[in-house]
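There's a structure below that I have some questions on.
With one protein chain withheld, the remaining protein chains of the complex are depicted in position.
In order of appearance the chains are A, B and C, and numbering begins at 1 in each one.
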Amino acid sequence: MDNSLDMQFSAGDKDLNYVGKRTKRPDGVDKVTGRARFGADTRLPGMLYGKILRSPHAHARIISIDTSKAEALGGVKAVVTRDDFEDRESEFVPAGEMMVNYRDMVRNIMAREKVLYDGHAVAAVAATSVSIAKKALKLIDVEYEILPHVIDVCDAMTPDAPVLHEDLITEGVDPVPTKGSNVAKRIEFKLGDVVKGFEQADEILEKTFDTKPVHQGYIEPHACLASCSESGSADLWCSTQGQYLVRAHCAKLMGMEISKLRVTPSEIGGGFGGKTVVFLEPVALALSRKTFRPVKMTMTRDEVFRATGPTSGANVRVKIGITNDGKITAAEAELKYQAGAFQGSSVQPGCMCAFAPYDLQNVDVVGWDVLTNRPKVAAYRAPGAPISEYAVECVLDELADRIGMDAVDLRLKNAAKEGTQTAYGPKLGPVGFVEVLQAVKSSDHFKAPLGANQGRGIGVGFWFNIGGETCVSMSVNEDGTLTLVTGSPDIGGSRASICNMAAEELGIDVEKINPIIADTSSLGFNFLSAGSRTTFACGMATIEAARNAIDNMRARVAQLWEVPVESVIWENGAARPASSNAGEFDPMTLPEIAKIAPKTGGPISGHAEINAQGAGPGFGAHMVDIEVDRETGHVKVLRYTVVQDAGKAIHPSYVEGQYQGGAVQCIGWALNEEYIYGDDGCLQNSGFLDYRIPLASDLPMIETIIVEVPNPNHPYGVRGVGETPIIPGLAAISNAISDATGLRMTALPMSPPKVLQALKQAQA
Amino acid sequence: MSKYHVTTTVNNDEFEFLCEPTQTMLDVLRDELNLTGSKEGCATGDCGACSVVMDGRLVCSCLVLGVEMEGKSIETIEGMADGDDLHPLQQKFLDHAALQCGICTPGVLVSAKALLEKNPDPTETEVRYWLAGNLCRCTGYDKIIRAVMDAAKEMRAA
Amino acid sequence: MQYEAPETLAAAVELLAGTSGQARILAGGTDLLVQLHADMTDPDLLVDIKKIQELREITNVDGRFTIGAAITGAELGEHPDVKKIWPGVVEGLELIGSTQVQGRATIGGNLCNASPAADVVPALIAADAIVHVAGPAGRRQIAVEEFAIGPGKTSLAKDEIVVSLSFPPRGERASDAYLRFIPRTEMDIAVVGCGISLERDAHGICTQARVALGAVAARALLVPAAAAAIIGTSLDAAALDNLAAAASTACSPIDDKRGTIEFRTDVAGVLARRVAKIAYDRAG
Partner (left out) sequence: MVKVFLSGTISQWADGVTEIDVAATSVRQIFMHLRQRFPKIEPHMEDEIAVAIDGTIFQDAWFEKVSEDSEVHLLPRVGGG
């Protein structure tokens, strides 16, 4: 790690001009005028339209695929199937949430031996119009041998369950199984001795919870445009959280050299982790390579639900022991997460986060990664964490009740703090969890009265946050403006935050900085915009690039003044003599230096290529008031407050935006969202009508409290803020329902039929 | 499939185009007229990202056929600003950070404008119900509602 | 696919009668375009009926309202008089979809779609509305509760068109109401719907009532037993209990992605109670 960056916040209460200010976002005007170009907004001359034929079965062997009639249809220019994608060795590479395996990826983008879920791609067509492409799909004959399927995670673990991959041998169990199963992996994280810990407990509570797969629900469907040239090079435009990962995956799947594939990210219409993997992109490239014409592909909403990556559904057992004065003595959990049709669920981070908010001596968490006939899961904000932390927070709430302790006090008593030994590995550095809980207690919301049938609940959440590989380049233009080139797609307003940091460093008006997000050929590698890394890591690189540009300018001025470079300092956007000893010189502003750049050595720029380390963990708490309609089971959210440690809010509006958006995704996940499958293993609610994401009319305002306990590893103290807000709400809402009704719902979503049924059972 | 000749007005400009009878107004706006500000989020009328005003009525352009545009007057997001003068709603969306990814923004703005033309002084509840057909997954709606209320206030004062 | 937008009813009927292929009528299109998009229908002929004047009118002759089949939810809601006399019918139509959908979805379309969960239909049944139909043989009338014969199926012939809906005249102390249960606050299909129209006398006794339920059977139901439970009462607790019980008893729903049999049966009773109270208060 490059620790040469000064930790500015610790320099005292230095006045900040842009960091922490609500500046205008650079891409704002284009987005309110309809000018911004998203994934489906790009066209090229001679463009063809690609469409995918998808499996109507949950599990079937492909006997044959006959594309001859489709190929004969006028206007059809190419058809691709499994035969057009070379098989790949089993090889795991990092791709955001978890490792991905190219052997699996090539099968996910186009089914090979079998179709493994409803919606699995089987063939694709490129034609001169969408309607011809759709007609051609109907002319493709696929002969299937239908196989039994399995949808539920616990069913998939039984010995007689239909097996998706006969050669999948469970990892991490002893002895090594001799037969394939749906269980890809067992993992375990331990600390201390839980048996002893439970012996010390006065109260022990064990409960099992179920959650359903939910989708990120970004409003923009996946879209791309691929153009292959006869030279062997290709251009790809797409909506993605990481153009460099798209390049890596596509180059691998297409057998291309990395330098020959240029990927340009469009504006991205929401991702939340779901746009960290490739679906259409390799297919569009394959179709374009067959025709040497540009091929545009867009998914319908139905395809997005059926064939991209929702998050896992899961079964989670949690057992916690506490003393009568509220000290947790032992904590145990078993997590069974659906991976979908290929291994690689988020069970590992789920295990690592489960008890991470607490300072515990005895922990044992076991996780299982389980395959089912569903689409392969992808990340969804803090992948894995909401599920395990939901179960833990529900059990803790009940334990607080049992010992007659306030739920926040119980959490405060056990809160993780600097020096806490985590079960997942390290001791924590400075974290703001205690401050978050104290802010909850001192909020108006915490003290507000409740009416009949109303309840209040709280839940907390932890996420690691990450750094990672990042490049930034910055040109000082001849008129004194700046062009800032980053490689991190902006999924929530990060450009504004990054410009704030650049302006702060350079001491210039933030509106003189114009940021662009580069294609893969214009800037070095950048990891995904994921894991709450963008403002942290891209910010760090931006600061370093700005300081690099400043050093260049200082050197030019030092030459001009004929003094050593150390005698020139940079302050408020100008080079100045370090002291009167350095000589009497008028300050030179950035535009003045830029103007004479040709005479002083040529163009001026700054750049940074880093692998950002030292991300600061994020802790948050949600508090929610709800009202239950006891006759219908309907739950109305009345009031909602998010409290979270941001480290430092570089742009408070967009920090609040992350908190509010995450909270509402929690509300959806907790109350109504779920993948609903029929007995045939097919998804029944692949649209926004019956996949019920929250509406404006369902919600109150979402109050926010930004706590700032700086991350010592970032110059301004930034922690990531995007992931944590999706964790605490699931339990907060469950706890609120419990407060209102005395009932503990143990399955998500807590939809009206389930709540009403529970109310009736309690009455009976 | 034989095509239909349609004459229509979009943002006060007259257009003529040919379209297949199955093409929707959204397809036509985006693919034939190159007005890509209206977005396709679902194509089933459930998300509102394609909202436009047709003869004074707010509609989802994905639920109108291109052939039905004949003789109609359509307003899209591209017609909302007056030159470089943003509409107060557009300005308030920027001031309040009422957008994150921005994909739902054109539809939300078109809907909100239609609301304020009908009801210049809506309550928070009225704004929330009017915009129920405009899905946003990033913001939790909070800042959107605040921006609309604030724009309404400013427009009333003007 | 051929698209036609005739300006007379006769021309529309002629088009329908004259085609050998599959024809679909396009009104608001909020269901039809979704079906086209999903390849659930592939008609040879599309007849857009929105240019036919009679289908676009609301008339009031001596207190008898007639609403053209192509009147949208937004238009009905803006009509100065209908909402006063038939608030339940208006709220049924206005609950369909978003503001955007309201600008397009029509009263005739919701009826002809023949969904068991159609929102306006229970309100129309409660209102004792008559469906006016035109075909090659002339016009005929159908009681609204007889119009749908099953999910997606109507009693219309292939070449018939719904022209309008007409409503009986109302007494002074009469009103109606419609409520549905949905998991969210908007944008959902009714899990249960209930429309009740009633009349009360000067003493607050309910003298006439019609109770209809949606989404609890293969088509919207008229439930005379539920009406009987409140006729002759002032909607006291016992009457409401009887009403709820009768409503629940009438249900023969299915388990599906939107609700369970048990939930629908329970909530039908709950809604009937709530709707009756609203209609009763409005009538007073």
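As a convention for this text, a residue touches a chain if its C-beta (ideal position, glycine included) is under 8 Å from a C-beta of that chain, and two chains touch if they have at least 3 such contacts.
These numbers come from a predicted model, not from an experiment.
Engineer: Considering all chains of the complex, which shown ones does the missing chain contact?
Structural biologist: Per the contact definition above, the missing chain touches A.
Engineer: In the whole complex, not just what's shown, which of A:278, A:295 or A:382 touches the removed chain?
Structural biologist: A:382
Engineer: Among A:26, A:349, A:493 or A:694, which one is in touch with the chain left out?
Structural biologist: Touches the omitted chain: A:349.
Engineer: In the complete assembly, which of A:119, A:197 or A:273 touches the absent chain?
Structural biologist: That would be A:273, which touches the missing chain.
Engineer: Per the definition of touch given earlier, which of A:72, A:99 or A:762 contacts the omitted chain?
Structural biologist: Residue touching the chain left out of view: A:99.
Engineer: Kindly note down the residues of chain A that lie in touch with the hidden chain.
Structural biologist: 1, 92-99, 172, 187-190, 216, 271-274, 276, 348-349, 351-352, 379-383, 418-419, 423-429, 463-469, 528, 530-533, 611, 613-615, 713, 720, 722-723
Just so it is clear, only the chains that are shown with their structure count from here on.
Engineer: Please state whether A-B or A-C has more C-beta contact pairs across its interface.
Structural biologist: Of the two interfaces, A-B and A-C, more C-beta pairs touch across A-B.
Engineer: Based only on mean CA positions, could you tell me how far chain A sits from chain B in angstrom?
Structural biologist: 29
Engineer: In whole angstrom, what separates the CA-based centres of chain A and chain C?
Structural biologist: Distance between chain centres, rounded to whole Å: 44 Å.
Engineer: Send over the residues of chain A in touch with two or more other chains.
Structural biologist: Those would be 300, 688-689, 694-695, 697.
Engineer: Among the residues of chain B, which are close enough to touch at least two other chains?
Structural biologist: Residue numbers touching two or more other chains: 1, 22, 43-44, 46, 129, 131-134.
Engineer: For the complex, which residues does chain A have touching chain B?
Structural biologist: Chain A reaches chain B through residues 22, 24-25, 27-29, 31-38, 40-41, 43, 131, 216-221, 267-272, 298, 300-301, 491-493, 653-654, 656-657, 660-665, 687-689, 693-697, 699, 701-702.
Engineer: Write out the stretch or stretches of chain C touching chain A in their complex.
Structural biologist: Checking each residue of chain C against chain A gives 37-39, 181, 183-189, 191, 257-260, 262-263, 266-267, 270.
Engineer: Would you mind writing out the residues of chain A in touch with chain C in their complex?
Structural biologist: Interface residues on the chain A side: 134, 300, 302, 631-634, 671-672, 676, 684-685, 688-690, 692, 694-695, 697-698, 751-753, 756-757, 760.
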